[in-house]
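Encoded as C-alpha cells, here's the structure I'll be asking about.
For this depiction, one protein chain was excluded, whereas all remaining protein chains were kept in their positions.
Up next is chain A:
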Amino acid sequence: MRVKVRSWSGVASWLWVANDENCGICRMAFNGCCPDCKVPGDDCPLVWGQCSHCFHMHCILKWLHSQQVQQHCPMCRQEWKFKE
C-alpha cells in the first residue's frame, strides 16, 4: 500500500521557562498573559530581575512606575535591576 502525503500542517507548542507558574503581581499564569493583554506570547513577555524573580513585563513596569521611592522587587524587596 502506498501513501501519498498531499499536505501536512505542523503544530508546535511553547512555554515560558520561569521559576514559578504565576506572576506574583497579577497572579495570572506566566504562560498566559497579564490582565491588560489579550494574547500570550512575545507581546506580553516575561522579565527577570537580578534577584532572579520574574514577572510579566507589563506588571512589573506598572508597579515600578507607580513608585516615587527607590524601586524594589516586590518579592524580595531588593533593589530592582533588570537582568541583562
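Simple rule for what comes next: contacts are C-beta pairs under 8 Å (C-beta built on N, C-alpha and C of every residue); 3 or more make two chains touch, one makes a residue touch a chain; residues count from 1.
In this text, contacts and distances are computed from a predicted model.
K.L.:
Identify the UniProt protein name of the omitted chain, choosing among "UBC core domain-containing protein", "Cytochrome c oxidase subunit 2", "AP-2 complex subunit alpha" or "BHLH domain-containing protein".
P.N.:
"UBC core domain-containing protein"
K.L.:
Just the residue numbers, please: which parts of chain A touch the chain that's not shown?
P.N.:
Residue positions of chain A that touch the missing chain: 24-28, 34-36, 59, 62-63, 66-70, 72, 74-75, 77.
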